[in-house]
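All protein chains but one are shown at their positions in the complex.
Chain lettering (A, B, C, D, E, F and G) follows the sequence in which the chains are written, and residue indices restart at 1 in each chain.
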Amino acid sequence: MNDVRFDWDRSARTGVAEAVLADGKSTEQIASVLRQALDRRRPVLITRLSADQFEALRDHCGDSLDYDPLSRTAILGAPEPVRELRSVGVVCAGTSDLPVALEAQRSLTYLGIETALYADVGVAGLWRLMSVADELRRHAVLIAVAGMEGSLFSVLSGLVPGVVIAVPTSIGYGVSSGGRVALESALSSCSPGVVCVNIDNGFGAAAAARKMLLSAHRGAGAQPDSRPRGDPVGTRPER
Amino acid sequence: MNDVRFDWDRSARTGVAEAVLADGKSTEQIASVLRQALDRRRPVLITRLSADQFEALRDHCGDSLDYDPLSRTAILGAPEPVRELRSVGVVCAGTSDLPVALEAQRSLTYLGIETALYADVGVAGLWRLMSVADELRRHAVLIAVAGMEGSLFSVLSGLVPGVVIAVPTSIGYGVSSGGRVALESALSSCSPGVVCVNIDNGFGAAAAARKMLLSAHRGAGAQPDSRPRGDPVGTRPER
Amino acid sequence: MNDVRFDWDRSARTGVAEAVLADGKSTEQIASVLRQALDRRRPVLITRLSADQFEALRDHCGDSLDYDPLSRTAILGAPEPVRELRSVGVVCAGTSDLPVALEAQRSLTYLGIETALYADVGVAGLWRLMSVADELRRHAVLIAVAGMEGSLFSVLSGLVPGVVIAVPTSIGYGVSSGGRVALESALSSCSPGVVCVNIDNGFGAAAAARKMLLSAHRGAGAQPDSRPRGDPVGTRPER
Amino acid sequence: MNDVRFDWDRSARTGVAEAVLADGKSTEQIASVLRQALDRRRPVLITRLSADQFEALRDHCGDSLDYDPLSRTAILGAPEPVRELRSVGVVCAGTSDLPVALEAQRSLTYLGIETALYADVGVAGLWRLMSVADELRRHAVLIAVAGMEGSLFSVLSGLVPGVVIAVPTSIGYGVSSGGRVALESALSSCSPGVVCVNIDNGFGAAAAARKMLLSAHRGAGAQPDSRPRGDPVGTRPER
Amino acid sequence: MNDVRFDWDRSARTGVAEAVLADGKSTEQIASVLRQALDRRRPVLITRLSADQFEALRDHCGDSLDYDPLSRTAILGAPEPVRELRSVGVVCAGTSDLPVALEAQRSLTYLGIETALYADVGVAGLWRLMSVADELRRHAVLIAVAGMEGSLFSVLSGLVPGVVIAVPTSIGYGVSSGGRVALESALSSCSPGVVCVNIDNGFGAAAAARKMLLSAHRGAGAQPDSRPRGDPVGTRPER
Amino acid sequence: MNDVRFDWDRSARTGVAEAVLADGKSTEQIASVLRQALDRRRPVLITRLSADQFEALRDHCGDSLDYDPLSRTAILGAPEPVRELRSVGVVCAGTSDLPVALEAQRSLTYLGIETALYADVGVAGLWRLMSVADELRRHAVLIAVAGMEGSLFSVLSGLVPGVVIAVPTSIGYGVSSGGRVALESALSSCSPGVVCVNIDNGFGAAAAARKMLLSAHRGAGAQPDSRPRGDPVGTRPER
Amino acid sequence: MNDVRFDWDRSARTGVAEAVLADGKSTEQIASVLRQALDRRRPVLITRLSADQFEALRDHCGDSLDYDPLSRTAILGAPEPVRELRSVGVVCAGTSDLPVALEAQRSLTYLGIETALYADVGVAGLWRLMSVADELRRHAVLIAVAGMEGSLFSVLSGLVPGVVIAVPTSIGYGVSSGGRVALESALSSCSPGVVCVNIDNGFGAAAAARKMLLSAHRGAGAQPDSRPRGDPVGTRPER
Partner (left out) sequence: MNDVRFDWDRSARTGVAEAVLADGKSTEQIASVLRQALDRRRPVLITRLSADQFEALRDHCGDSLDYDPLSRTAILGAPEPVRELRSVGVVCAGTSDLPVALEAQRSLTYLGIETALYADVGVAGLWRLMSVADELRRHAVLIAVAGMEGSLFSVLSGLVPGVVIAVPTSIGYGVSSGGRVALESALSSCSPGVVCVNIDNGFGAAAAARKMLLSAHRGAGAQPDSRPRGDPVGTRPER
């Protein structure tokens, strides 16, 4: 197979650049995108990149990839923060949900947005969530990450004025194995204003958050931010 | 078909008498049990009795049935409260969950146990639950009734020392239609100490609550309470 | 049962007032909320109100309810538009999806937000969507309503910079009966930036849209808009 | 990531201390909780701890962990039995269900409660259950552990006065693979008084059993037992 | 549409004649089969025939149909018992399962086989089943009919030497609504020798029972019984 | 754990001895049963025994186990054929279904019944089934083994007078992965007289076949065959 | 709502005109399409039109609709057959599947294609299918309509050279209720060359058949047949 046809214009068209979902792709296919990115001096985000896949990629692109094993994300290039955008709160129910919360947080960083992480605030010990409630109320957008029964989504949304983007995780066992219960809990929330993305989709939540903040930042009818946000590390010696 | 073979000894054997689930039974079948109850001077609880079924039964047994249309329960005979047992708290998330909460409450009354009802305390407005938290902490057993995403179960269980018996309801639409999400939310609860019964099974929760309270009341190894708890109204003039 | 305990402070706390889901509630329960609203001079939105329920309510509250049979929504009181907020685009795939799209549109009107409706733009005839693409790109938030296989969500999101809130509908038959396929299609979208609410949940999408627009309108850390947005018709003669 | 935020007050609040579900957590995350426990001189229960995870933990905390490979549980510290509480019967249908039954048994031991185990009493050979029926009737609470079709739950509950907490197991193949059939069998039981926890959730059943026994032990309105129940081994040389 | 093409040779080929499943068929289609049966002087069994359908058929075929409203079966013609075959035991768990048990019993009668019905022998009161255990052990084939959690199948099969044909019923609510739990309980039975047919399929169980008994009756390699078993009532005046 | 409590009387009670399902059991647990069998001079059948498990068992019981890796069955002891019983036809749709067909065949051999295997007779090439149709018609009982869409069950049952016991297999991919489609195809068969066991349950089908043949062999009311059918190899030097 | 936006150019673009699925649409919405069709002198096919809906439409468009109550289809205008296209065989398993088979047949007629119907050829009596096998082999395209377990699809496809378009029907009960088993049976077919459409989707099968025949008829690269195929009855007085 020849080169992967990447949607390099998506950022200009929709405000969020295409990311590479490594799961299910060969090393050669991922490397093909990285080569194109280096040629075009564009940053790239890779999600679901296993440690083995990362090691194999290293032979292709050296040390230019910033890899985080817990969230399994890799970033090529150093995006610059978009100063005008407000920060996003990432709220994480349990310790086992952290990898997905970190995927969201790393994706937001890549998209130029600052974040605050609130970890271990599951509703079984409500005092943990209550102790940060005032801080949570300051965020225009909150990304809530929870597995098992996903009660965090409803409780959080009933406490704050910001939009809650629910990211159900596949954490759980028995009936909640795979994340279905947390997902359907988010969709059934008795608290209006909760929206939902796919199970474990931290990047998707980050992308939606960026779209919300961009639209808040822009005036009516403005075009999306299409300027490249940073350049690949190691490809700008002349700078 | 000849008469229904009813398990009249179940109360002596297990501590909870058999109840009649009217749904799916013919009028003649239900009337057969009522006739036997009147003959034996035993009280009977009927659940899921539609208004039409109740009207049809009236021709068979006159005014001796105490029928409540909202919970669709009917009681034959006036059971006396078991004084020594502690009261049970029935906690109901939303207005639409009330019929199931009332089935639990009426069943407890029939089983000789006092109850307190806490309605409209869904977690979308957490203040409503918090405002009764001190009262809830006084109950050894709490029956929690909720549909949709069932977040009430986890939040409540994290706040109180009592056992929480979750009764998911079939209230909801889309993914939560039929009660599956609330059920699986209860089973997946991040808060240990939640136990669960079938969707809309208010009577089952009441039966389990009675077993818990009886075991608390009795000494180790004692036999269950097998005395009849009340007699049918209108059938004891000679007493 | 005594009066329903309504969460009258939700608007002040979260930016979106509680609405009444009529499905599964008795006339008396709905009327109880309406009485409280009239007493407090607060507007109320009722969703999933059948024509029969509406007729029954009329005896309680006369002509003060503005009822729309296609979307099955009723509004008590005349909310005033929040001028500063941008309009929301409501995009509807097929003729059978219209009731849900109208629930979203009526909810937005109630929440003080202007809307534009784009109907019959399903992807089987892509030219219909393309012919309004420029207009769609002007909205910061788009509510997309589609049943069957829900391809509209991915295609739309790939064309515009605004956030797409997907509302899957229960329209369909065979495997797509009930709306599961459209829902999971939205969640699986290959186009990042799509967020999702429950099947047929037009009000939920509107509530989320309002939260997004409010947060765009407010500065960082600002409190949510808690002023009552309109008063019940016929209850303000003294004004 | 910095330290895990553990809910150390849960025991005081709800009567059952938080346990650590090792599945899905990194060695470092589990070790973080153990370090905190040693610092606070509090016992800790870890469930679903694989042999590999246990070996890795050993480097962090030496021999202080009491590990059982069949139930995959580890206990830090030697809890003392709560003398006043009655013993719990653990009833196990088949040989393959033993690991889950042992998780329940070890959890009860950790929670200070004595147990009696009845193994290999599946209903295909009813004489095995009948031969211990008199002993089973003496327990106020019975934890029943069964996979496949879970008939044990209904049969047992019809024989005894005690509450039956059903723990469906993931044992089975074909339609019963994963434990769904046993779970739904428990929920559908024709025998009232059965309550249910999630598939394979031996700890959850033990936690609920402790709550039931504590409530039986306490007077009405009493606070839960919040005293630490034992100290970590190797941290109390001065005692 | 012209006449239905009925498989009149099926009895000769397989030992069991084709029956007419009335559900989903028009009156005209059912009447077409009845006309052919009268012409050929063959008996016919109709299952799932509603009272309304039966009334409509009366205009076509007068009083020749023997209709039973509880089992919703109708028989045209009076089949003669096959004397050599042993009787089949039909075991029914609950009162609500009776219609399906009666469909099996009426089908067996039509197929020339005697039956004994054991009703209300659900396992919640095990004594009821035990009290007839000796009788049950005498049947070579037992048809067990149960809904909800279907524990009857495993318990019965562990008690008797005969084959148990499980007929799960759609009786139940919540998770057991529709009969899935009872079906999967039968398939997962821990007691070998249970075989299963579709939910509510009393006729299918009867057909299988006849095949088993015929094969027992015949010598090895014998051909199936292909003689017509009875003639339509009202069509044999010459006899 | 002490010794497994095996149901050694099941054969006398029900006509089919308990078998050991090795999947999910430890080597020690299986060896415990084998030791008891050797002590009692009873044969034992083990199903789902992996090659690794078999190797581990060898250290405990030497060469006395007759192991077949394709069907993953092991037999301890040499059962003698029950001469009077007729043979069973085992019909296998595809090459990949063979392991399950062989489990059925080996189980029948263990239960003392002769078999004939008809392999590769899937309905996509109907001529293969037709070419053996006359032979198939001679069997009183047929065990049909098929995965994917399971059409074999209906076609076979429409061709022969014998009972068809359907054994769906987990062979397939996509929608038929795991065997659900084949199972439900068997249950929905348009051809009456098909009965069904769990997915991949070759032993269950053999057990049911034995019960059918035994009942055919015995007179009415006779007790099941309870004589031991063969003795363990190596434990009968005195014979 | 203003007029429905119909995709009048679909026939020119894809070879098959848009049809109106009446289910879920209001009378006014359907009438809107009919008015446009009469204005444009274009034929229209309506599917899933209930008798009540048809009666209501009559007031709008008089007798110009050709309605068939069994298939619930209505045709406006008299399409002329496309002479060059070969006929399609419609094969129907059972009497209850006829409505869907007729929807396919009427749709083909509307699309200008001749059909032959083969009814009551389910595989339980294989001789019925075999007796028409030679005729079936003559069709280039076969539409197979079956519910329950859908064995017809695999058997038919193994007998003929033509493509088999499987239309699973919702006919069945228990596990096959709703058509899932027939659908998945078609998808899992062991016989390659079967393709599938949605449950009960007779029109979809007809549309695909037309596309196949058109492509056979045209040379490579030719444009689809876009000429209007007939005019509405009653709108061409001038002709």
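Everything that follows uses one rule, which is that a residue touches a chain if its C-beta (ideal position, glycine included) is under 8 Å from a C-beta of that chain, and two chains touch if they have at least 3 such contacts.
Owing to the predicted nature of the structure, the values given are computational and were not obtained by experimental measurement.
Taking the complete complex into account, the chain left out of view touches A, C, F, G. Only one residue in the set A:15, A:89 or A:179 touches the chain that does not appear here, and it is A:179.
Interface note for the absent chain: among G:35, G:60 or G:86, the touching residue is G:86.
Touching the chain that is not shown, out of C:46, C:65, C:175 or C:207: C:175 (per the contact rule at the top). Residue-level contact of chain F with the missing chain is found at 70, 95-96, 98, 119-121, 124-125, 127-128, 171, 173-177.
The chain not displayed touches chain C at residues 93-94, 122-126, 148-151, 153-155, 157-159, 172, 174-176, 180-182, 184-192.
Not every partner is drawn; the one left out touches chain G at residues 10, 13-16, 18-19, 86, 137-138, 140-141, 157-163, 165, 183, 187-188, 191-199, 203-204, 207-208, 210-212, 214-218, 220-221, 223-224.
Going forward, only the chains that are shown with their structure count from here on.
Common neighbours of chain C and chain F, by the contact definition above: G.
Both chain B and chain E are touched by D. By residue number, the contact pairs of E-G overlap by more than half with those of exactly one pair in A-C, D-E or B-E, and this pair is B-E. If you average the CA atoms of chain B and of chain C, the two centres end up 37 Å from each other.
For this pair, chain A with chain B, the centres built from the Cα atoms lie 46 Å apart. Among all residues of chain G, those that touch two or more other chains are 124-125, 174-176, 180.
Chains that are in contact with each other form these pairs: A-B, A-C, A-D, B-C, B-D, B-E, C-G, D-E, D-F, E-F, E-G, F-G.
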